[in-house]
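Provided herewith is a single structure, encoded as structure tokens, for subsequent inquiry.
Excluded from the complex is one protein chain; the other protein chains are retained at their positions.
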Amino acid sequence: MHMSRYFTDEHEWIDVEGDIATVGITDYAQEQLGDIVFVELPAEGTTFEKGDDAAVVESVKAASDVYAPISGEVVETNSALEDEPALVNSDAEEDGWFFKLRLTDASELEGLMNEAAYKKFVASL
Amino acid sequence: MKLRYLPLTDSDRQAMLATIGVTSIDDLFVDVPAEARLAGTIPDLPDHASEMAVERHMAALARKNLSAGEAPFFLGAGAYKHHVPASVDHLIQRGEFLTAYTPYQPEIAQGTLQVLFEFQTQVARLLGCDVANASMYDGSTACWEAIVMARRITKRGKALLSSGLHPHYVSVAQTMAKFTGDDLAYETPELDSKTDSQKLIAAIDKDTSCVVVQYPDILGRIEDLTALADAAHAVGALLVAVVTEPVALGAIKSPGAMGADIVVGEGQSIGVGLQFGGPYLGLFACKQKYVRQMPGRLCGETVDAAGKRGFVLTLSTREQHIRREKATSNICTNSGLCALAFSIHMTLLGEKGLRDLATLNHALAVQAANRLANVPGVTLVNDAFFNEFTLVLSKDARDVTRSLADKGVLGGVSLGRLFPHAPQLGQGLVVAVTETVTAEDIEAFAAALTEELA
């Protein structure tokens, strides 16, 4: 149950609490990517403009870039993924989160999808 | 025309064209623009030749060379003559090793993969590092890749190259840096028993990505790298050590043990012959924490579907075939068969054999240095050395090596050949002495040198 969970058409989810946004990739995305073997996370303190390369998620045969869905400064990363990248497969939308951003422009959230809209979007793919 | 390596007969060809549904081979080349289709064979080139004729032609070319085994031989400077046991060459010629491809299908490449896993472990232990890759082209390209890797890790672009680094390795790095914009600091060496490590330590600053130091260095000098490592680490820079004579590490401390972060090297010395400079074997090892920044192939342990231990190429997302322009390097083909030769030779040696070999090399080198330093007009530069040292002659060393060659003695590498634009080094001669050198060879060299300098 998420009061304010947003989704992008790049298959990222964003939970917003105050000015902190938690970002991860969707369950649909992890299923498409197959077994995740490594997640390269940004350094804390990095600032992103919306659309910057923010993380890399690797399967055995592919490395996919994750873009910052919104602008902000990285305040925390999910260190559990270092030892257990499989968390992205088993729990993409909770324990498998990637990083937390301090939002610089909350208006960027406008126009993102809610869960129902994202489900519809995925069904259309 | 029937060629010995082409199995199709003319009737096969006709039957196959019929299956394809065309009438002539030309029909299969229709997409080549008409103006680029050659009607016949390329002019001015000979037609096919028998196996015997080709062997005869190649043997005639081979006879025009003076091979190392035919002469008292003292050349080193990045390539060393060692005795390679007969079983090494026998084993690397097994077709299952020689004619296999990169092990992309691990179920039918466990032979190559297990060898690579053993090779990586041997190299890591020899160099004193946590992990090693499955090889690079040669020491010089491995050295440049290490500089690039240090840039990636530290996000700094200035590398300090020791003056003791092989000048051809320096040239390779300078060639690349011209295009990549890396800043390389380098000066030619001085004929001194001391290296430039104090100068390097003074030059290290917060923009330095790495210090690159050769051990033993181009003049054969050896010294403890700990102070250099500490100074680099104090400002967040890395120490890259380069080993061109890995046999040395059977006698002297490993660079990793003295704090080097990345250790690269030329593995030719173990298992791979001189071969006029190639193919050789780039060694590449580093600390565990940098493994995802490494270039080149890596082999790792895993299990199969039935639970048995097996090996696969792994962490491939660093590589060009997956990561394309974001790869850690563009390298694809490496020196697989040379790595096999290295690994077999190292297995035959074992730790005891390697230590014996290194001890013998050093003892013969000390004897040779003592003897040659007694030749009038010769001064020994080194205090400490392993199996290679530098002499200063009373004449231009390049002329001397040519005259010695005319007398049938291959007497070292002149610094004039290595540093043609540093006339102050012109009388320097680098002499390598391995287990292949006999007491008679040393005497022959000393006698010829005495005559030459008289």
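Of note:
Think of it as A and B in the order they're written, each chain with its own count starting at 1.
Rule of thumb we're sticking to: a residue touches a chain if its C-beta (ideal position, glycine included) is under 8 Å from a C-beta of that chain, and two chains touch if they have at least 3 such contacts.
Just so we're on the same page, contacts and distances are computed from a predicted model.
You can't see one chain of this complex, but its UniProt record names it "glycine dehydrogenase (aminomethyl-transferring)", from the set "glycine dehydrogenase (aminomethyl-transferring)", "Curved DNA-binding protein", "Peptide/nickel transport system permease protein" or "Carbohydrate ABC transporter membrane protein 1, CUT1 family". Residues touching the missing chain, restricted to subunit A, are 10-12, 25, 29, 32-35, 37-38, 57-67, 85-86 (touch as defined at the top).
What we mean here is this: only the chains that are shown with their structure count from here on.
If each chain is reduced to the centroid of its CA atoms, subunit A and subunit B end up 45 Å from each other.
Interface residues of subunit A, counted against subunit B in their complex, comprise 38, 40, 58, 60-63. Across the interface of their complex, subunit A is touched by residues 292, 314, 316-317, 322-323, 326 of subunit B.
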